[in-house]
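Before any comments, here is the structure.
Moving on, here comes chain A:
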Amino acid sequence: MKIVVARLALLALVLAAWELLPRHQIVNPLLLPPLGDVLGMLGELLQRPQVHLAIGVTAAEVVVAFVIAVPLGAALGVLIAENEYLGDVFKPVLFYVFSIPKSIFLPMFILVFGISFAQKVAYAAFTTTFVVMLSAAAAVESVKQDYLLVARSYGATRTQILLRVYVPSMMPLLLEALRISMIFNFTAVMIAEMYASRAGIGHLIAGWGENFQMRQLFAGVILLAAVAILFNETVRTLEARCSTWRT
Partner candidate 1 sequence: MRRSLTLPAPATVRRGMLVAVLLLWELVPRTGLLPELFLPALSSTLAVLYEDWRIYSAALLVTLYEVALAMVIACGGGIVAGAVVGGIARLRDLLLPVFSSLYAVPIVILYPVFTAWFGVGPESKIAFAGIYAFFPVMLSTAAGIRTIDPQFIVAARSMGATLTQQVTRVIIPASLPTVFAGLRLGGALAIIGVVVSEMLTAAAGIGYLVTLNRTILDSPRVFAALLMILILSVAYYMLARAIERRMVVWQSAGRSPKAARPENAVVVPA
Partner candidate 2 sequence: MQHVANLARREEARQEQVAIEVANLSHVYAGAQGAVPALEDISMRVGAGRFVVIVGPSGCGKTSLLMMLAGLRSQGQGTILCHGRPIPDPDPQRVGVIFQEASLYPWLTALDNIEFPLSLRGARDRETREERRERAEAMLKLVGLEGFGERYPHELSGGMKQRVSIARGLVQDPPVLLMDEPFAALDEQTRMTMGHELLRIWSTTSKTVVFITHSLTEAVYLADEVLVMSARPGRIIDRIPVALPRPRSYEMMATDVFGQLRERIWQQIRKTP
């Protein structure tokens, strides 16, 4: 309880500094507009139809890419976790893939799909699939062989093993996998929109940055950060609930 108060105090301190330092010209308000102004701008932006459209486009891209990447990545992940040989072959490759900036493939997606909705979705799904794959493999491998042996010794069928052993014991990890994949997915959509696009929040943010519209820019940053944190915390709460039995 005390710690929550301390954390809130810390947050209040940061926000107060953001408001007061530029307000009193200690920090250049042209570079960092006071928090009040930024929040005012955020309210104003949320009224604009152009922003509504951008939010809609970005949300659609995020959702479609996620819906494509999760089953695909999960299937591949289960494959490399269940099949020892495929795992031996591909797991080291995945680690290399993680150290490569996936953004360098953006030009290829643009060449194939043009600067379009499909290009954003394809790029985001491409990068997210790798993460889902890795986390799915980790989730499958986390199921203890003992649990399976016990289930089998009591004569559980394949379906029963799947539903009553695999799913519950993987649940916390599955949620974590979904959460992390979503972070990746969101980032990928943002990068793709900021790189080359005609629509979406990322496009707006990049434009505001180029035109030095700092209030709009910070309002956009706050909006996106708030959405990301809200999603993350919701799933983390679910995770905590599903994993009360974990020590």
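Convention: a contact is a pair of C-beta atoms (placed from the backbone, for glycine too) under 8 Å apart; a residue touches a chain by one contact, two chains touch by 3 or more; residues count from 1.
On the choice of candidates, all candidates are chains of the complex that A comes from, given by their letters.
Everything numeric in this text was worked out from a predicted model, so none of it was measured.
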Touching candidate - 1 or 2 - for chain A as found in this complex: 1
Query: For the complex, which residues does chain A have touching candidate 1?
result: 3, 6-7, 10, 31, 84-85, 88-89, 92-93, 95-96, 98-108, 110-112, 127, 131, 134, 138, 142, 173, 176, 179-180, 183-184, 186-188, 190-191, 194-195, 202, 205-206, 208-210, 212, 214, 217-218, 220-221, 224-225, 228-229, 231-233
